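Let me give you the structure first, and then I'll get to my questions.
For this view, one protein chain was removed and the others were kept in their places.
As written, the chain order gives the labels A, B and C, with residue 1 at the start of each chain.
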Amino acid sequence: MTFRIGANNYGKQRVRLLRVSRSGEQNHVKELTLGIRFEGDFEMAHTVGDNSKILPTDTMKNTVYALARKSPVASVEDFSLLLIEHFLKGNRHTTRVSVEAKEDLWTRILVGRKEHPAAFVRSGGERRTALLDATREKTVIRSGLENLTLMKTTQSAFDGFIRDPYTTLKESRDRILATSVRADWLFGSGAIDFDAVWEGVRDTIMEVFAEHVSESVQHTLFVIGDAVLGRFDQIREIQLSLPNKHYNLVNLEPFGLDNPGEVFLPTDEPHGLIEATVQRD
Amino acid sequence: MTFRIGANNYGKQRVRLLRVSRSGEQNHVKELTLGIRFEGDFEMAHTVGDNSKILPTDTMKNTVYALARKSPVASVEDFSLLLIEHFLKGNRHTTRVSVEAKEDLWTRILVGRKEHPAAFVRSGGERRTALLDATREKTVIRSGLENLTLMKTTQSAFDGFIRDPYTTLKESRDRILATSVRADWLFGSGAIDFDAVWEGVRDTIMEVFAEHVSESVQHTLFVIGDAVLGRFDQIREIQLSLPNKHYNLVNLEPFGLDNPGEVFLPTDEPHGLIEATVQRD
Amino acid sequence: MTFRIGANNYGKQRVRLLRVSRSGEQNHVKELTLGIRFEGDFEMAHTVGDNSKILPTDTMKNTVYALARKSPVASVEDFSLLLIEHFLKGNRHTTRVSVEAKEDLWTRILVGRKEHPAAFVRSGGERRTALLDATREKTVIRSGLENLTLMKTTQSAFDGFIRDPYTTLKESRDRILATSVRADWLFGSGAIDFDAVWEGVRDTIMEVFAEHVSESVQHTLFVIGDAVLGRFDQIREIQLSLPNKHYNLVNLEPFGLDNPGEVFLPTDEPHGLIEATVQRD
Partner (left out) sequence: MTFRIGANNYGKQRVRLLRVSRSGEQNHVKELTLGIRFEGDFEMAHTVGDNSKILPTDTMKNTVYALARKSPVASVEDFSLLLIEHFLKGNRHTTRVSVEAKEDLWTRILVGRKEHPAAFVRSGGERRTALLDATREKTVIRSGLENLTLMKTTQSAFDGFIRDPYTTLKESRDRILATSVRADWLFGSGAIDFDAVWEGVRDTIMEVFAEHVSESVQHTLFVIGDAVLGRFDQIREIQLSLPNKHYNLVNLEPFGLDNPGEVFLPTDEPHGLIEATVQRD
């Protein structure tokens, strides 16, 4: 045949890890799900079934556990950097390694009003995320979050839009706005306190969402991105993906009832989806 | 025909509702997913296709929205009672109505350290639940929660168990214990503050889980149930369903490493499942 | 405390197994997910943390694999019976064992028009199911299926139902009927060819669904159950759970278009749910 292999990668997905750090009675936990991808000179594996340049994905998985033993796994970004360094060093046929991480968050159980040293409750459906992508020349670090679900019941409008023959949507100066934020931000160079930035961006997203008067999801997205860049110099750009989770006002007229913004139908589908990057100039 | 219809029921599932209550600037939200079931004299609908005793499930859904407009939906239990009363009153062929409810929980966004009056964040993957089951004679009320995910990294053991030829599990005085609590509790008669009890039971479950020394999931289950009954006189029994979400210690010996309770593999399957009711005598 | 343990059980869920049988070039595969539950004298495990009557759920899992090696796993029911017999024999404190099984179905890949001896494609989202529940006196066997998704675009009606003030549904002599069948049937005594019955019941459900004129989901349910009992003497009763997966006719009038039963909105929620048992007298 005369066909050729184009862009390709391989790796291990859904590698799960719980790392417990024990300092006296005080335990810390970090639960991660990792995806690892290699790009490189793997043409012969595809075209003639020669595996001599292939590190098994099973080995990638083992490496996660071995390195987790040797490292405190302080932040997901630090641990991902460690993995990348290890893989690039040991695999000369590999030109690019990326690690995608999702962290399930745990908070300490309160007993009385005191935090327990070794008992935890899962905090939210929300996950902290990271995506590190490295060649031998350069490492790109993105931190993020997903599934941060927000709603506001005032100060959200949508009007002044295009009307065509298929438009039936009514203009509204007062609708419910709900979304499930997915965000990731790209760091510039320089030392970064990943945990502090993550907490700060998360707080910023929630505060801006709560406080601003929204003219559309696009508008909300930009105001959030603008505030994040304004507060965090280390961030070069932020990508935001905001589904518009529609809560539709139920028509109660057939039952002789009005509905002054009190009874809504939550829906998962269809939903709007607004995506954009906000950048420094 | 010579065959007959046995036990049967019908109804509407996954009826979703957001109820917003507005008192000045302060808004309250309650998001519910309801399932409604009718039992009664519906034999002819099955055997000869006669729908004259059938209230359409579409009407059940409409009723949820109309009654939500007329009621503040203060608690999921109160609203379910209202629905049940309405349905039993209007449908004489119906002998039993049950309402199963799941509540997605929202908490106020903090701006600075102040709760915002009209902006909310989804709190956890956890849901508050209720199951009300009523005939014309009697109404049984169960409140509950599901998906309250807990972990402790000390004070959990499992040993002294039966060993047979297929047993390979090692005894342990120090393992990770993790579970995702599903609980529901049956109320006796008398007035109940459903919200206060729910908060109290939830706190009790978490505190007991954190504080006690576990000999097994069965043991933890009983200690939790025992504490709940001890604190809440209104509760006659509590059902608990506790998956044993295994976090397996990774064997690092092949890599020349020890693993003193630091690196674990989280797993979803297979999992143990322990279920029991704890009751007053 | 004076509280006591009520009904309780424990076991292992989501035990997954692929059994390959090799006879010459012809391979057979069976993929199962099993749930095992024990009831018995487990009070001390709960109340005082004494595990001396507890067979670890890890051992239950190991037993599945060991017995799968010793048995051909001819049918899911036969293999479940083997497990039950083993567990009851070896665990005198256990009074009841149940096995719930779900089978992912594989069919042979056709190469040309010939079935390949050792290559398979997953057939459908549908699963074969079984539930065996045994005490030392008696074993109850139920076979079944779930997620058999069916639709008919003619010969389905729903009219003549109750109308109350919250009823807005229009009567229809021509609607789409769609459902995702969950069925399980209870066997009487006597030898049974589980595979032949399963195939036969599945064909019967589909044929009856296709051919009859439906007055409601209740009506369809009964006609299916009636036909199954009519064809299979070994079956004493059949339970059917039929969601009414609504396909709503889209109102195109705002766009100046009619819609003579051509454009529909498929929905997952809310949905009707009709459940009943059809029995021999």
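Worth pointing out:
Basically, a residue touches a chain if its C-beta (ideal position, glycine included) is under 8 Å from a C-beta of that chain, and two chains touch if they have at least 3 such contacts.
Every value quoted in this text rests on a predicted model; they were computed, and no experiment measured them.
Of the chains on view, those touched by the hidden chain across the whole complex are A, B, C.
Touch with the chain omitted from the figure is made, among C:A7, C:V48 or C:A118, by C:A118. Check C:A7, C:V48, C:I109 or C:A196 against the missing chain and you find that the one touching it is C:I109. When the whole complex is considered, the residue among C:A68, C:A101, C:A157 or C:A183 that touches the unshown chain is C:A68.
One chain is missing from the display, and on chain B it is touched by residues 165-166, 168, 254-255, 268-269. Contacts to the hidden chain, counted on chain C, fall at residues 16-22, 25, 27, 29, 31, 62, 65-66, 68-70, 106, 109-111, 116, 118-125, 148-155, 176, 206-207, 209-211, 247, 250, 252, 254-255, 257-259, 261-267. For chain A, the list of residues touching the undisplayed chain reads 1-16, 35, 37, 42, 45-59, 61-63, 66, 90-91, 158-162, 164, 166-169, 214-219, 221-222, 225-226, 229-230, 237, 243-244, 268-281.
Following the convention adopted for this analysis, only the chains that are shown with their structure count from here on.
Counting partner chains per residue, chain B shows two or more touched chains at residues 16, 62, 66.
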